[in-house]
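Take a look at the structure below.
All protein chains but one are shown in place.
The first chain written gets the first letter, and so on, giving A and B; residue counts start at 1 in each chain.
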Amino acid sequence: MSAPTLYGLCAAALVGIGLFGLILHPTPLRKVISFNLVGCGAFLFFGIAARRGAGAGFAGDPIPQALVITGIVVAFAATALAVALILRMLEAGASTVDAKPLPPDDLSP
Amino acid sequence: MTASGLLIASGLAVPLGMSLACFWPGVRERALGWIWAAPIPALLAALFARGGGIVMSPEPLRLTLALDDVGAMLLGGAALLWSAAGFYAATYLRGQPGTGRFAVWWLLTLAGSLGTFMVADMTSFYLAFSVASLSAYGLVSFETTARAKRAGDVYMALALLGEAFILLAFVILALGVPIGNPLIREAVAALPSSPLLAPALILLVLGFGLKMGLAPLHVWMPLAHPVAPMPASAALSGIIVKAGVIGLMRFLPLDAGLPGWGGGLVALGLFTAFYAVAVGITQQQVKTVLAYSTVSQMGVVAAVLGAGMAAGAPGTALLAAFYALHHLLVKGALFLGVGIVAGSAPRHRILIVLAMGVLALSLAGLPLTSGALAKYAAKPLFGDGLAAALATLSAVGSTLLMLHFLRLLREMPAADPDAAPEAGILLPWAIVALASLVMPWILFQPVAGYALADLFEAKALWTAIWPLLLGGVLAIALFRIGRALPQVPEGDVIVLAGTLWPLVQATGRQIETADRWLRQWPVASAMLIVIAISFALAL
Partner (left out) sequence: MMPAQVAAPDGVLLILALMLPSIGLLAIFVLGHSRPERIALPVLAANLAVALIVALQVGHSGQAATYRLGGWLPPLGITLRADGLSAALIAMAALILFVVAIYARGNFASKAGGSESRQPMVFWTLLLGLSTALNTVFLAQDLFSLFVALELLTFSAVPLVCLEGSRETLRAALRYLLFALAGSVLYLIGVALLYGAYGTLDIASLHQVTRADRATSIALGLMIAGLMAKAALFPLHLWLPPAHAGAPAPASAVLSALVVKAPFFLILRLWFDVAPQPQPVIAGTMLAALGAASILVCSVLALRQARLKLMVAYSTVAQVGYLFLVFPLVMGSEAAVPWASIGWTGGVLQLVSHAFAKASMFLAAGLIAEAMGHDRIDDLGGAAEAVPISIAAFALAGLSLMGLPPAGGFVAKVMLLTAAVVSANWWIAATILAGGLLAAGYVFRVIGRAFADPAGGAPPPKAVARSRELAVLSLAGVALLLGFLPLQPFAYLGIGQGGMP
């Protein structure tokens, strides 16, 4: 098994685990972590693309690395925003954010 | 840009401008007293600007106004009735709350309905038709009773449905002409050779038939016309239904000679004519009877158009317009007259009821009235077959229905024993009634191509009189057994639709439940994955 294939399988596994958590974990914090797992999978895909040197026939393509760095920053910002929202919810009186699932129907703003 | 073109444009601009002026509350409160003046430019245009036209905006929009004979005839009649009814409304509604709002809806409806007679391009027609159709809601639901609200809701729902039919028909029509906004006649000329002729014709008849009240799409009329204030009823029943008539006249390929489609329209029209009489004679409200009479008469107009389309006869639209003009004035005068009778003591009524008798029987073709002229002019279109016989028999039905109406009118509960009709409502009624008697005589010869003397021949007189006599005999029978007839509710088949309402509500609730389920996080996010996989497979 070549290294890119192994990485590819890892990436796929990360995405799978992340999606599972994103869909089925009821609590927001776990969803945020799951999102980060899927994101890591996506970044790994970029890494494989770099390794395979698809772009311009380089041995190691530098562009995906730039993309991954940007992507990590974006994911970090997203995580920070999500955590900030969760904290604000705690302050606003939802004492059990971590244990309580998002209610299915919250149309009443 | 010609003087006649400007006059035609002012016919539209003045009522629209007046309705815009009602943005200022001060103007709005006083508007009711001035609505009689809004249709005057249109009336002048109908009299003096025939054959004129104006292009309001250049290519590719080319909104175009043009006044041909058909349009001028209906425009003149409609403008006269709008003006008279507006004058009547100023007295009739004086001191009531919400007259400012009434005036705004009145002016908008008026502008739209006059517009339908003047416009020559498809977009403008749709615009004018929509304005007339939708603004009339304000007139229907002016009274804040539950009955008026229901009538308004039904009216609105069906009016919008009609708009949808017409829009799709217009889209199909416009496909035949490779420019953005074709003139109506260009589009209609291309229609008979279109592969989509069948859906286009069906949609046109559905859409405009709904406005005219062709059965079974007539259900809103017996609900909506009676609940409006009297002058608005006159306008709705006299004029607004003509928006459907002018639509069929303008958009059906009348000179293409389509026997199958024409025959179908004749059948639909005659069915409507008899069906409305049958339901109408069971009604006990004066205005409802008049509304059913409108349905019946519009059935006859549709049959005239159908017969013309079947034969490809030139001049069909003009003959149908002549019939429609007769109905417009007579029905307007009848509704206005009902308001006078209702508001006056029995001893002041006699002359008016007599005059109403003449007007009412005019609808059945009483000799020497506009009805006889209109029927005589349209008769040759039907030929000699079954359709002709049924068209003549429809006059029997009209006689029966009108005698029923006159009996109800005579029995109307008396108002204050001293109440005399006010000049402010008597005068406009008299003008419309007089116009209905005089105007057809002036137009008869140019429209029908017969000499007036033909009308006085014994054969012509007898053709007009025997349906009246037969109708009279039937009416006597009806009065004898009248109590035994079933009481059909207003709007007849709409009651059946009412039974479906719980089903509609239940469907709505089910959709809500489904939505609540779909909006759960696990469901929605699983859907996201499913959609991603489906598209990956499909692409």
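Simple rule for what comes next: a residue touches a chain if its C-beta (ideal position, glycine included) is under 8 Å from a C-beta of that chain, and two chains touch if they have at least 3 such contacts.
Not measured: the values here are computed from a predicted model.
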So one chain is hidden, and I want to know which residue out of B:L47, B:V171 or B:V473 touches that hidden chain in the complete assembly.
B:V171
Had the left-out chain been drawn, it would touch chain B at residues 60-61, 101, 123, 126-127, 130, 134, 144, 156-157, 160-161, 163-164, 167-168, 170-172, 174-175, 179-181, 196, 508, 511-512, 514-515, 518-521, 524-525, 527-529, 531-539
Residues on chain A facing the left-out chain by the touch rule are 15, 18, 22, 28, 31-32, 35, 38-39, 41-42, 45-46, 48-49, 52, 54-56, 61, 63-64, 67, 70-71, 74, 77-78, 81-82, 85-86, 88-89, 92-94, 102-103, 106-109
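In this text, only the chains that are shown with their structure count from here on.
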How many angstrom between the C-alpha centroids of chain B and chain A?
64
Can you name the residues of chain B that touch chain A in the complex?
516, 519-522, 525-526, 529
Provide the residue numbers of chain A that touch chain B in the complex, in ascending order.
19, 22-24, 26, 101-102, 104-105
